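Note that one protein chain of the assembly has been removed; the remaining protein chains are unaltered in position.
Moving on to subunit A:
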Amino acid sequence: MNQAVRETWSPALEADRMVLKELREAVGACMQCGTCTASCPNRHAMDITPRAMWRMIQFGMLDEILASRTFWMCSACYMCTLRCPRGLKLTSAMAALKRLAGIEGGRSARKNQAFYAAFMDDVEAHGRVQETSMMQRYFLKARDPMLPLSYVPLGVRMLGKGKVRMPGRGRGGVLRPLFAKAREMEGLS
């Protein structure tokens, strides 16, 4: 391996390495046909095409991958997974990239991960998601004072239609043991 290639490798943490290994196995057989890119409804908002992203995973270009916004633009519509001629689980690979960026941290990841994290926190607390309390958690995590304001018009309309429910206890902490066990097994506690 020559020096130029070696420089594209980044030193990775243990938790990173687990997700990276999983990702490499997931897209290792990619033959760079580009069907995924052509199938993606959100490709216009991506800075690196899905096809190029799989190549970068094969090369282990961690820093460049984490600097990209591509995987945050995945809306999990599974069109790429459906059409991939190699049968690769590409939508799951996009989700694994979101997890990888979440482990790495950083401002952009925290902001982009805020909704997913708020959703899961609410599930852990109530067993079922309660939209009002989940949105409150999202606003707190996103740390953007303008964000709640942008939801005021929709909130008012939903209130008028009787679509806003007051948060309650829900199912209580019925899922807490499962979350605790999964965190322990995934080494994220």
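Keep this in mind: contacts are C-beta pairs under 8 Å (C-beta built on N, C-alpha and C of every residue); 3 or more make two chains touch, one makes a residue touch a chain; residues count from 1.
Please note the rule applied: contacts and distances are computed from a predicted model.
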item: Among "Carbohydrate ABC transporter membrane protein 2 (CUT1 family)", "Sugar-binding protein", "Acetolactate synthase small subunit" or "Succinate dehydrogenase/fumarate reductase iron-sulfur subunit", UniProt-listed name of the chain not shown; value: "Succinate dehydrogenase/fumarate reductase iron-sulfur subunit"
item: Given A:C33, A:C77 or A:L140, the one touching the chain that is not displayed; value: A:C77
item: Given A:T35, A:S68 or A:T91, the one touching the chain that is not displayed; value: A:T91
item: Residue among A:K21, A:R86, A:R143 or A:K163 touching the omitted chain; value: A:K163
item: Contacts of subunit A with the absent chain, listed as residue ranges; value: 22, 41-42, 44-45, 72-73, 75-79, 81-82, 89, 91-92, 95-96, 98-99, 102, 111-117, 119-120, 123, 127-131, 138, 142, 154, 157-158, 161-165, 171, 174-175, 177-183, 185-186, 188
